[in-house]
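Note that this complex is displayed minus one protein chain, with the remaining chains in position.
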Amino acid sequence: MYPHTVSLPVREAKPRGRGLTMVIDPGLPDAYFADIVESYGDLIDFVKFGWATCLVTPHIAEKTRVLRRNGIEFYFGGTLFEKFLVSDRIGEWARLCHRAGARTVEISNGAIALSNDEKARHIRRFAGEFEIVSEVGFKDPERSERLPPNRWIEFIEQDLDAGARLVIAEARESGRSGICRPNGDLRIGLIEEIAESGIDTNRIMFEAPTKELQVHLLHRLGPQANLGNIHADSVIGLETLRLGLRADTLTDFTRLDRELPTHA
Amino acid sequence: MYPHTVSLPVREAKPRGRGLTMVIDPGLPDAYFADIVESYGDLIDFVKFGWATCLVTPHIAEKTRVLRRNGIEFYFGGTLFEKFLVSDRIGEWARLCHRAGARTVEISNGAIALSNDEKARHIRRFAGEFEIVSEVGFKDPERSERLPPNRWIEFIEQDLDAGARLVIAEARESGRSGICRPNGDLRIGLIEEIAESGIDTNRIMFEAPTKELQVHLLHRLGPQANLGNIHADSVIGLETLRLGLRADTLTDFTRLDRELPTHA
Partner (left out) sequence: MYPHTVSLPVREAKPRGRGLTMVIDPGLPDAYFADIVESYGDLIDFVKFGWATCLVTPHIAEKTRVLRRNGIEFYFGGTLFEKFLVSDRIGEWARLCHRAGARTVEISNGAIALSNDEKARHIRRFAGEFEIVSEVGFKDPERSERLPPNRWIEFIEQDLDAGARLVIAEARESGRSGICRPNGDLRIGLIEEIAESGIDTNRIMFEAPTKELQVHLLHRLGPQANLGNIHADSVIGLETLRLGLRADTLTDFTRLDRELPTHA
């Protein structure tokens, strides 16, 4: 970082109430993981250990320690919850999260047949014990496509009412389900309806693993949008998008056309 | 890893006879490479140094040492064999592999015009000296597409008869040739014919560099399928797919519909 006088959007310091960045760890090697945290941990609010990777990651406790030391909150992916739920081991899931030192947990129904009413019941049950991040949207692209905007909004509100601190709008690691179509396109109408629903968007985190998704959401919701499933090597890239330091968000082109001589 | 009582498929310990994972090194930097091996080396059976990268990798001997220390077998890509073959230096190729401490070598005809009969002759020649991994399928997508399933099966059998320990079914690093179509789709009919050919699939390793390929092959062949060209950062991800710890293989959806209350 170099000091300069160019005018940029102001970012809140951690712990932030908005402009949150959640990085997904899909199983990064240990030293590389620590490297990311030590290189630019101030830009990261949450690390999600993707799906149930924590059950096969040999040195997971080292990873959680490096996060604690650097003031980054972590939680395990909703698939861990779902796996224990369908195995009828939900109490064991909560004990595992406590033992791992997790203060936050994700409760979701992305891969299993669990109604939102049932999901909300689990949110309510664990809301006193943990900070709850819940998720709306399904892993299966066709199942997600059949979920209309008014149901998304209803489910988000239901989760917040049940005590979720944040609600994740699903896009998977690939950006090909949930708020995205199977071909990777964003469901723009869905984003519009959510943005205009009256729900406080500071309580929603949009999964946005690709630059295209990040750009659209920042254009629509502003530089303080909460964005998740960010790949570890894109943290600096996302921060430059937030601050208008990359071509895609650099400036309003129309305004420039008036200000600069154009002969091109 | 956290202890738990959720029921998962049992994985054999190394050295394994099935459920093999082969990671491709396309030229990773040294410390990162060591980091992968030390973070989750028990999940890796083979590292292939892709194509002829070993000829331009400055510290290749450090990489092979870290593999030996961690009980991971390595070999150089088939393109190294092919380059030396077309340069009329095949004896020098064998000496280079010995000097590098390779106990396994790959013999292939993916990029050159070499008949399978000729390839099998080379397998037979070197089978006493090295463990042989051979490869069927071509790098050129159109040439591969013209190879019908019965020829694939014939070539796989010929290679095994000649003394290959394992036969690789080609997909390249990109998943866009060999068992895949140029657009990345898996040749499902080809996989079916191979699976039903009577060949012991524990002797075949399918290149599966994308999650989509991994999921299809695990669904079709079971969690103990041998999968290769796995990217270094996907080792944990693949292991979770094998164990049913990721959405794509989490569970049988129909069964869940019966077990859980559904109002969605």
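Think of it as A and B in the order they're written, each chain with its own count starting at 1.
We adopt the following convention: a residue touches a chain if its C-beta (ideal position, glycine included) is under 8 Å from a C-beta of that chain, and two chains touch if they have at least 3 such contacts.
Source: prediction; values computed, not measured.
Checked against the full complex, the one of A:Leu20, A:Leu114 or A:Val235 touching the unshown chain is A:Val235. In the complete complex, the residue from B:Thr57, B:Asn70 or B:Thr104 that touches the missing chain is B:Thr57.
For chain B, the list of residues touching the undisplayed chain reads 26-32, 50-60, 79-80, 82-84, 86-87, 89, 92, 96, 99-100, 109-118, 139-140, 174. Even with one chain removed from view, chain A keeps its contact list with that chain: residues 1-2, 4-7, 31-32, 35-36, 38-40, 42-43, 211, 232-237, 239-240, 243-248, 250-251, 253, 256-257, 259-264.
In this text, only the chains that are shown with their structure count from here on.
Note on chain placement: the centre of chain A and the centre of chain B lie 33 Å apart, centres being C-alpha means.
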